[in-house]
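All protein chains but one are shown in place.
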Amino acid sequence: MVPTFWTDIIKKPEQGIYPHIIILAHMILGTGLVYISPRSNLAFLVLITSFFTLYYFKADQRFKLIVGVVLTLFILPVVGVRNIFYLEVIFQISVFAALALGLNIVVGFAGLLDLGYVAFYAVGAYLWAFFGSQQYYVLPFAPGTQPSNLPFLLPGDAFYLFMFAAIFVAALTGILLGTPVLRLRGDYLAIVTLGFGEVIRVLANNLDKPLNFTNGPQGITPIQRPTMPQAAVDVFNKLFGGVVGHEVSPADMYNVMFYLLALAVIIVIVFVTRRLDDSKIGRAWTAIREDETAAIAMGIPLVKMKLAAFAVGASFAGVMGVLLAGSRTFISPESFSFMQSIGVLSMVILGGSGSIPGVILGAATVTILNLQVLQGLSLHLSQLRQSDAVIPIINFAWADLSTQLDPAKYQRLLFGLILILMMIFRPAGLIPSQRRKRELASDEAEGGE
Amino acid sequence: MKRFLKSINVPELLRPLGQLIFFSLGSTIFLSAIALVLALILDRTVVGQTLFERLNVSLYTYTLVNLPQVAIDGLTIGFVYAAIALGYTMVYGVLEFINFAHSEIFAVGAFVGVEILIALDTFGILADASILMAYIYLILAILGGMLAAGGLAVAVERVAYRPLRHASRLVPLISAIGVSFLLQDVIRLVESLTTGQFNRIFPTFGNFDSRVILAKMTMGTTPITLGMSIKSIIVIVSAVLMLVALNYLVNATKIGKAIRAVAQDHPTASLMGIDVNRIISLTFLVGGMLGGAAGVLYALKFTRIDPFVGFFPGLKAFTAAVLGGIGNMTGALLGGIVLGMLETFAGSYMGVFTMGAAGSEYKDIFAFSILILVLIFRPQGLMGANVAQKA
Partner (left out) sequence: MALLETNNIVKNFGGLIAVNKVNFKLESGRIVSIIGPNGAGKTTFFNTLTGIYKPDQGRITFNGRPLNGLRPDQIASRGIARTFQNIRLFGNMSVIENILVGMHVHLKQSSIDTLFHLPFFKKEERESEQKAEELMTYVGLQGVGNELAKNLPYGGQRRLEIARALAADPLMLLLDEPAAGMNPQETEDIIRLFRRIRDEKGITILLIEHDMRVVMNISEQICVMDHGEKIAEGTPDEIRSNTQVIEAYLGRGAAAGQHEEKNA
């Protein structure tokens, strides 16, 4: 074979200029495709997978950082404003990535299978839903009977305060729930946490009496959105107005802002996770995961360290809960079902428990499968149903297909398959976690060893 | 024939019967006493007054009059829990593994049984069935549910658990959670594709809905009839039969001996010439069959089923197994009955006792509270031996 530019790229993706070219090419290709056809899911997939290329290829760190910043802070918001569905996808990926990173501390690092993780998400969400809505004034009224002109308890500014408050409230919840049960063996702990998740959900469903805290199954709405300075809209319009092609409305801008907030939370989480992982605390967690008996014999206080993992994981979920309540302006118990917990778990397992890039990849993959592939299939099916198309050979009219067969609702199937297949074929996940390589003096002394 | 009769180990048939009666009576008396004492205390408070104003009856009388009905209902659901709990406990005894998908095995049993009956119903067979034939069809449905659930349990073990048998503890558990979710949607998919809907109703036939009247009385001014539906009697009788049969299988046959040997120690059992894999499959088969039968009985009792029907009964049955001492079969019976009773008592009286602030809507998490308390204070369960964690 004649060595060409292409064979070089395939052969030497690990060195020199080639990786940089691949990364740039992928990003530009994705952006271009989305720009040309803003409604194509495929184009969006090409764009979003450029993060993978960015992660996978070995390139200059500064270069990677710049490309990453351009992608997340420039290209994605612009693409998202042009097609609001993409922004929703990106936002959900960010939310789930943050949740999965939080669960990863509990499951991936400390090895504690928490099946009720969304309980903490719910705590955060209801925290803001209660204080950031009229619910305080609704307390004496049964659901649906409250007068219509009630004021909001707190102004939108308080939202940002509550993002911080949620860290502590959720962590405290984690400690309260964890203290009695963290002594339990792993499989029992899993079932008990499942129970806690259900308890929180049932409470949310039923605490509409004797005092109406949660408004029961109907949920709380409207919830205050955080105040957004008009300047933000103006700046965004000034900067990106040209590429977007139309004036950006405050409503769109809100979505961009929530995406950016979620992104900021993720960055903090990744930072905290990495720092902790590489310290006494993180080593203690991993030691507990590997062998509890040996860990305790080395002087690691099991319950205290497990509680720490529980609390840290919970606090991340709490923050995202506040963010969810603020962005959706509506919260109901349905968002915090057992299925959601398993969804987040399947993201961690798919990506690779204990691995930060893996977990983010897992969250992105599962969310895209949910939002784009399953929903895309649903859309496609409903179009087929309306047409008079017929499946050949068996001569079955699409129109006769049950309307219950809505692929978008088959998330359990997806989560279930992910969990089973990963456990059997690749338990360490798509991107297995790697122990940090230290630069050791003795390694150098040994030379080639 | 004579030799066959001689070979039956009569004490092993009677022992579980005795246990069941003892557990049922014991928990009924115990819980009734608690309810009555509470009622006596609360009668003098605002709780009693409120009730008196509403129904013109004292809280104590109200509690007393309702007791038999509550106990019967508790017993019915308790036996269903016990039958499911046995599936968890048998698998746990043999593999030290929580078969999270057992709740869906139960659901599949329910669906297959109900679909058989619906199919019979569409041909008009059920409508003109005599009472005798109705029972035969019901037994047919139960057998169908058992076969399907048992077969599925074996298949699931083969595909999703066996490859993971030597992995760390949480790996098969995660796989089992996956199976549970997958099966829920597979049921839904199959039902949607074939019938166009996934909520199914147990057809009405036979005399299952009629009630046997036990007593009539009046409470205040309202007349009350105490009765037991035929359904409940069927559920209790079939559950008792199955439990006795299972006990016989495990404690008085050669296969049972092999199961117990495997539960003790896999390598040793296999050195004794026992095919460990076959015994594990068998355990799943038996546990699955019990779960499947329980599914059909559950559908009979509660009429409406959907693909997620297994979740709560499954979790409660697991709680029952832990409550009794997981791995211990008698414990599963005890746990099931106690839990079913507790839950029904709480569901029936909590609303009245708390003046409606917390009623039966908390029934489902009641079981969890028990689970958590048991695990914290007595992790070996009511009957389990104190088993130190295997290193």
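In order of appearance the chains are A and B, and numbering begins at 1 in each one.
One rule holds in what follows: contacts are C-beta pairs under 8 Å (C-beta built on N, C-alpha and C of every residue); 3 or more make two chains touch, one makes a residue touch a chain.
Note that the structure is a prediction, hence the values are computed from the model and not measured.
Trainee: One chain isn't shown here. Among A:L176, A:L203 or A:V272, which residue touches it?
Mentor: Missing-chain contact among the listed residues: A:V272.
Trainee: Kindly state which of the options A:I36, A:A251 or A:A297 is in contact with the chain not pictured.
Mentor: Candidates A:I36, A:A251 or A:A297; residue touching the omitted chain: A:A297.
Trainee: For the chain left out of this view, which of A:I36, A:A251, A:I394 or A:A441 touches it?
Mentor: Here the residue in touch with the unshown chain is A:A441.
Trainee: From the list A:I220, A:A284, A:L307 or A:I368, which touches the chain that is not on show?
Mentor: A:A284
Trainee: On subunit A, where is the contact patch with the chain that was removed from view?
Mentor: Residues in contact with the chain left out: 272, 275-276, 279-281, 283-284, 286-287, 290-291, 293-302, 435-438, 440-443, 445-446, 449.
Here, only the chains that are shown with their structure count from here on.
Trainee: List the residues on subunit B that touch subunit A in their complex, please.
Mentor: Touch residues, subunit B against subunit A: 97-98, 160, 163-164, 167, 169-175, 177-186, 188-189, 191-193, 195-198, 311, 315, 318, 322, 356-358, 361-362, 364-365, 368-369, 371-372, 375-376, 379, 389, 391.
Trainee: Quick one: in the complex, what on subunit A touches subunit B?
Mentor: 111, 113, 115, 180-181, 183-188, 190-192, 194-196, 198-199, 202-203, 205-206, 209-210, 293, 338-339, 342, 345-346, 349, 402-405, 410, 412-413, 415-421, 423-424, 427
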